[in-house]
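One chain of protein is taken out of this complex; the other chains stay put.
Right, subunit A next:
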């Protein structure tokens, strides 16, 4: 099996994109996995129906933090309705790594937070 710590994942972990906060977000939320201590806070700013800005802050394992970075990159500029369709399979494809049942929840944490932002 290939390592899940691919260059691209490590790059996002070490230098996360969209890391920080938004001054006047449309909405902000958080998600956590108390079992392993992963935490993500996400804030989003919509202009009309489009994602104008999205920022996250968090701490936790490389997979949870890299996933948030990669997901927020993807989300920028997208329309709200398109974001509702994003699911587990999408996330696995986006990350391009094979994750076992124990690590998949790390990868899904930021998606869980995102869904809370677009309800």
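Everything below uses one rule, namely that a residue touches a chain if its C-beta (ideal position, glycine included) is under 8 Å from a C-beta of that chain, and two chains touch if they have at least 3 such contacts; residues count from 1.
In this section, contacts and distances are computed from a predicted model.
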Protein name as given in UniProt for the chain not displayed, "Electron transfer flavoprotein beta subunit", "Pyruvate dehydrogenase", "(2Fe-2S)-binding protein" or "Cysteine desulfurase": "Cysteine desulfurase"
Residue among A:37, A:77 or A:96 that touches the chain left out of view: A:37
Among A:27, A:80, A:103 or A:116, the residue in touch with the chain that has been omitted: A:103
Residues of subunit A (touch criterion as defined above) contacting the omitted chain: 3-5, 10, 13, 34-38, 60-63, 102-103, 106
